[in-house]
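Of the protein chains in this complex, all but one are displayed in their positions.
Let's look at chain A:
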């Protein structure tokens, strides 16, 4: 029995575990958002505040992914992760706000730095 079967079991169990412990705890926020936004006009003042909170949260998620990475990103040093973000942002603005230029530039920087860091530890 592999490690995963010890936790979630075999057969349909992985699907059930996914729904109960992955899907529902995440989806509850979207459903709650549907209820709390009822009757709100698209120009309501409260939406300015709600958008500010959402934008802050998105930036916070990025910061967490960069500062506390997981998986293969752990192998890439912090300076390279932060440098790649700044490089991508710079390319985005230099290329007249082209999102694809920004993403590609950030990726090239990171993969190059990762190759360097992983092969010369």
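To be clear about the criterion, a residue touches a chain if its C-beta (ideal position, glycine included) is under 8 Å from a C-beta of that chain, and two chains touch if they have at least 3 such contacts; residues count from 1.
In the analysis below, contacts and distances are computed from a predicted model.
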Exercise for the section: Among "AzlC family protein", "Cation:proton antiporter", "L-lactate dehydrogenase complex protein LldE" or "ABC transporter ATP-binding protein", go ahead and choose the protein name stored in UniProt for the chain not displayed. Expected result: "AzlC family protein"
Fill in the blank from the handout: Interface residues of chain A toward the undisplayed chain are 2-5, 7-8, 14-15, 17-34, 36-37, 40-42, 44, 47-73, 75-76, 81, 84-85, 88-89, 92-93, 97, 99-100, 102-103, 106-107, 110-111, 114-115, 118
